[in-house]
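Heads up, one of the protein chains got dropped from this complex, but the rest are sitting where they should.
So, subunit A:
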C-alpha cells in the first residue's frame, strides 16, 4: 500500500514537472475578417506619391512592429520612429523586439492577438489569408523582388525586407599570401586555390559544420546552381527518391564531402566555433566562407578592413558561368485585425525610405535600387545569373515534416558516413513512407 502511494506520488510529481507544454486555444482570428475589407479600400485611396504630411495626417492610430533585431532597439529604431512620425504625425509607432522570432510569433498568433506589422511566420501560404491582410494596394515606386513568394490565390501577403545572395566571402590578404592571383571561375580552379591556401597553412573554407545551419547553403542554394533551377525543393514532392547521388543534391553534398576529404574544411568539422570563425576569417587564418552576403558586415565588425574582404560567386561546376541564388530575407506582413492602414504605410516606408536594407547589407527589394555594400558591387561585376526562389509548394514541406527530415543533419551524415549511398537510401525510404502516409 505504501509503495503504491509513493508510486502515485512520484507520477503526480512527474506529471507536474513535465506538463510545461500546454496548448493554446486559437479562438478569435476570424471574427475580424469583415473589418479588414473596409480599411483595405481606404488605404488604397490614401496613397499618393508625394508623401507629405497632408496625406500622412489622414492615417492615425498605434502601430506596433514586432522585430527580430533586438540590437536596433534604442538605436536605429529611435531614428526610424522620429522620421516616420514626422511623415505621419497621427501615428504612434512602437517597436517590440523578440529573439527566437518564429516560435514566439506563432504562439502569439495562436493566442489570437499579435502586433500590427510582423514578419511572416513559417506557415503554408494557404494559411496566410487567415491572419494577414493582402498588400497589393501598397503603391511602391517600382517593381520588387520576390513578389510571388508569399502570395495565395493571386494576392500578396508579404513584402520582402530585402534580399541576399550566396557566394564565397574571402579574405583577400589570405589569397595574396597563398599566391592566388585571380579568383577561381571553375570548380577545378576552386580546388586548386583551396590547395594553395592549405599549403600556406590557411584553412581554406570555414564550413561551421557542427552548427548545422551554415550547411543550409548546400541544401537550398548550391543545388539551384547545379541544377540550373530553383524549384528543386518543390520537385521533391513528385518523387519517391528525391535524393540521389547523381541529382543536384547528391552532387552538391558530394562537393562538401570532397572538400572535407581533401582536408579543405576545418581540421575537426565536429568541433567548429561560429563566433571564432568570424574572427579567423577576418584575420586571415581561415580563407573563405560559403555564405550569404550578410556575413560580410559581421566579418568586418570582427576586425577586417572592408577592402580586404571580397565576394565572388561560387563555381559549382566547370562551365565557367557565374551563377548565384537570390534569396529573400524576412517578409513584412500586416495583421488583418490590427491597424491595417497605418501598418501598410509603415511597410511602404520601411521598403522605400528607412534605409534598413542598406543598414542590414541587403540587396534592396526595389529592383531599381542599387545595393550599397561594395562587396555586392564586386559580386555583380562577375555578372552572375541570379536564381530567384520558386514559390514554395506545401506538399514538399508537408512530406518533409511528416518524415521528420532535417536536411542539414542529412548533409552532416552524408559527409561523415563511409557509405553516402546508404544515407541517401535511408532518407529516401523515410520520404517515400511519409509521402505514402499522406496520400500525396
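Simple rule for what comes next: a contact is a pair of C-beta atoms (placed from the backbone, for glycine too) under 8 Å apart; a residue touches a chain by one contact, two chains touch by 3 or more; residues count from 1.
Following the convention adopted for this analysis, contacts and distances are computed from a predicted model.
A.B. asks: Assuming one chain is omitted from the figure, identify its UniProt name from "Amino acid/amide ABC transporter membrane protein 1, HAAT family", "Right-handed parallel beta-helix repeat-containing protein", "Multiple sugar transport system permease protein" or "Pyruvate synthase subunit PorCD".
C.D. replies: Cross-referencing UniProt, the chain left out corresponds to "Multiple sugar transport system permease protein".
A.B. asks: I'm checking contacts with the chain that's been left out. Which of A:185, A:212 or A:372 qualifies?
C.D. replies: The single option touching the absent chain is A:212.
A.B. asks: Of the residues A:60, A:273 or A:302, I need the one that contacts the missing chain.
C.D. replies: Reading the full complex, the residue touching the unseen chain is A:273.
A.B. asks: Which residues does subunit A use to touch the chain missing from this display?
C.D. replies: Interface with the chain not displayed, on the subunit A side: 3, 6-7, 10-11, 14-16, 18-23, 26-27, 29-30, 103, 106, 109-110, 121-123, 127, 210-212, 266-271, 273, 276, 400-402, 404, 406, 409, 412-413, 416-417, 430.
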